[in-house]
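The complex is shown incomplete by one protein chain, all other protein chains being positioned as in the whole.
And then chain A:
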Amino acid sequence: MASLLFCGPKLAACGLVLSIWGVIMLAMLGIFFTTHSAVLIEDVPFTEKDMEDGPTALQNIYKLYNQVGYNCFIAAAIYVGIGFLSFCQVRLNKRKEYLVH
């Protein structure tokens, strides 16, 4: 059980903070991408070809928007995992500190 601890208290705390920030920010980005916000147009990887076809041009762009949005949600889910891991490390570190004293 003791060998499950692989990072010190500071690294674990940093990881926890980073994960919380990552979850919140990536989730919000995902929401903004899936609602096709115009401000984020420069972050969507569209090409000239997507804008060529007349009737489906808009749907192509929306599809790309949704893809990026789902990527963001998946990244947010990965950060949930990393956050949980960091939280466990923080708790293990606290327990180890408690034992020594």
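Some notes on this structure:
Keep this in mind: a residue touches a chain if its C-beta (ideal position, glycine included) is under 8 Å from a C-beta of that chain, and two chains touch if they have at least 3 such contacts; residues count from 1.
In this text, contacts and distances are computed from a predicted model.
This figure omits one chain of the complex; the name its UniProt record holds, of "Radical S-adenosyl methionine domain-containing protein", "V-type proton ATPase subunit a", "TRUB2 synthase" or "TECT1 protein", is "V-type proton ATPase subunit a".
Of the candidate positions A:L5, A:L18 or A:V90, contact with the hidden chain is made by A:L18. Listed by residue number, the positions of chain A touching the unshown chain are 18, 21-22, 25-26, 29, 37-45, 64, 67-68, 71-72, 74-75, 78-79, 82.
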